[in-house]
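Omission of a single protein chain aside, the complex is shown with its protein chains in their original locations.
For subunit A:
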Amino acid sequence: MTTLTPTPAGPPDLTPDSTADTRALLAGMDTRRRVTDKVMTGLVVASFVIALIPLISVSWTVLSNGLDRFNLNFLSVSMRGVFGGMDAGGIYHAIMGTLEITALAALISVPIGLLAAIYLVEYGRGALAHTVTFFVDVMTGIPSVVAGLFAYALFAVVFGPGVRFGVVGAVALSVLMIPVVVRSCEEMLRLVPNELREAALALGVPKWLTVVKVVLRTAIAGIGTGIMLAVARVIGETAPLLITVGVIDSINFNVFDGRMMTLPVYVYRQYSQGLVPCNDPAAICIPTINYDRAWAAALTLILIVMLLNLAARLLTRVFAPKTAR
């Protein structure tokens, strides 16, 4: 704040001297304020630029390190019979595991999440709705590793300790996915103009048919986008799958029996195996083979996530004009 000494009432004393004084006073104050303003602007811009550094760095390192091994062979073979520094092995089993488990998780969480969102928007009144809204928010903060422990504990009650198969992982992922689905579906349903509901109800359509045929149909693109973003969020989860689904080198398509490999866990597994000691000069041996595979798998994972994000954006764009009104 600029504080000026109060001028006495009456005609201002406009001698050249006092004008210069006032100007100097104002300019002096302004310099400090202007410098502060400039410095803060600099800091604000700098903070944005700083945030770009890790983004660019992660993208660049994953791309440059992962491209070497990223080829058709890598995508189409498993790790069965691969050991030491062999120039072989791939992620086919991990991709399949990730797709199956994530699809199953989506199958569990989308109906629950969508119905809960419908409840909150169309029916929810009073204490229960408030509680659900609040705890959906709280649930988004559950650590992923705790979700994994929960799924394990749940299935261990039935199948005994040491239980590891695909469905357990899918349940763990759904715990993480449901709140995200509820949130995005709720947002989309609220965007549907009330006039549409009122028009349908005025024509004598029952409320539930109004919801199914009018509200859901109007919001379908947004809901699809939300679900895709939710899938993109859980597809990279590692810790819960490490706990519930475990690790395996060969292909397992059966989500109801036996361990499965998933892409994020594959990345971790290769990373934790570290450098390979190469002592036999006769055999082909790449010391960094595990890291190379980890980078290539990470590249695949990021590509999948980015594709999902892109698809979600395209979906909104394609359907946006229809739902805009």
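As a convention for this text, a residue touches a chain if its C-beta (ideal position, glycine included) is under 8 Å from a C-beta of that chain, and two chains touch if they have at least 3 such contacts; residues count from 1.
By our rule, contacts and distances are computed from a predicted model.
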{"item": "Name per UniProt, for the chain absent here [options: \"DNA helicase\", \"Acyclic terpene utilization AtuA family protein\", \"Phosphate transport system permease protein\" or \"Rhamnose ABC transporter substrate-binding protein\"]", "value": "\"Phosphate transport system permease protein\""}
{"item": "Among A:Asp68, A:Asp137 or A:Glu198, the residue in touch with the chain that has been omitted", "value": "A:Asp137"}
{"item": "Touch criterion as defined above, residue of A:Val82, A:Leu99 or A:Ile112 at the omitted chain", "value": "A:Ile112"}
{"item": "Contact partner of the left-out chain, one of A:Ile101, A:Ala200 or A:Ala239", "value": "A:Ala239"}
{"item": "Residue of A:Met79, A:Val168, A:Val182 or A:Leu315 in touch with the missing chain, whole complex considered", "value": "A:Val182"}
{"item": "Positions on subunit A where the hidden chain makes contact", "value": "2, 33-34, 36-37, 40-41, 43-48, 50-52, 54-55, 57-58, 61-62, 111-116, 118-120, 122-124, 128-129, 131-132, 134-147, 149-150, 152-154, 156-157, 161-162, 175, 178-179, 182, 206-209, 211-212, 232-233, 235-239, 242-243, 246-247, 264-265, 267-268, 271-272, 291, 294-295, 298, 301-302, 305-306, 309"}
